[in-house]
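Structure, as structure tokens:
The other protein chains are all here in position, but one chain of the complex has been omitted.
This part shows chain A:
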Amino acid sequence: MRGRGVPLQYIIGSQPFGDLDIKCARGVLIPRWETEEWTLKLAQLLQYQQLIEQDQNSSRPHSQMTVVDLCTGTGCIPLSLASKLRNTVAYGVDISQKAVKLFKSNIKSVNRSRRLDKRNSKVIPAQGDISIDPYVFCEKTGITDADIVTANPPYIGRREFFSQTERSVRLYEPHQALLGGLEFYRWIYDLSVHLQAKGLVCEVGNAGQIDFMRSLGAKNGWSSSEFHDLNGHPRAVVMWKDPSWSFLEAL
């Protein structure tokens, strides 16, 4: 099977992601190490921020944090954030039914060791289409607001798809999770504004997508920075509306 290019993760059925072992199945994108890299860094930053907050107002109980992850796939991002942060509600939204099903089983397996409960965190799966009107989206998914929005949308252009992707990716991974363009970034941005998110971290495939996001945000007073992966490729765009969230710049 490997000879035919079937990804190892589909055969074994899992892929490590940070400390977690994320289940993988055909029809759902396999988590990439680049995503792992920025997610773990983000988790660390937020963790640190929670500690500082706790120091400042030790009398009050932990303030709750809401994370909304769009195009979540296996759910690796909300799961790994929620398993590291306290008092966190992490929503994961995907359009694909297969993905949501896998996501649910991943929540179960991650919480088997009560990783999430111990931290008073919750991960909530939802099926939803981010291209529809934000009001309808919120009604359907039950999400009302967010502190931070994360996303790993499909970002490979049609032409790139045939010239630059690996054969095994092209043949075995869902096109729905791979093929996409700037429209996804616009939807994500609009939703973040609607949810009154203070921060936004979004994975990208090239510098053009970063520029697009930054220019969208700049009009409405969002500050932004870029994240480069270990290979030096531009990998994520980091934006924050609230000046108190400027710690995201350290990503």
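FYI, a residue touches a chain if its C-beta (ideal position, glycine included) is under 8 Å from a C-beta of that chain, and two chains touch if they have at least 3 such contacts; residues count from 1.
Throughout what follows, contacts and distances are computed from a predicted model.
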Mind telling me which option in "UBC core domain-containing protein", "SKP1-like protein", "Trafficking protein particle complex subunit" or "Peptide chain release factor 1, mitochondrial" is what UniProt lists for the chain we can't see? "Peptide chain release factor 1, mitochondrial"
For the chain that's not shown, point to the residue among A:Asp69, A:Asp94, A:Asp147 or A:Glu173 touching it. A:Glu173
Contact partner of the left-out chain, one of A:Arg86, A:Lys198 or A:Arg235: A:Arg235
One chain is left out of this view; which of A:Leu29, A:Ile124 or A:Ala146 touches it in the full complex? A:Leu29
Return the single residue from A:Ser131, A:Thr144, A:Gln164 or A:Gln196 that touches the missing chain. A:Gln164
Tell me which stretches of chain A touch the chain missing from the display. 7-9, 15-19, 29-30, 32-37, 40, 44, 152, 154-156, 160, 164-166, 168-169, 173, 177-178, 203, 205-206, 229-231, 233, 235
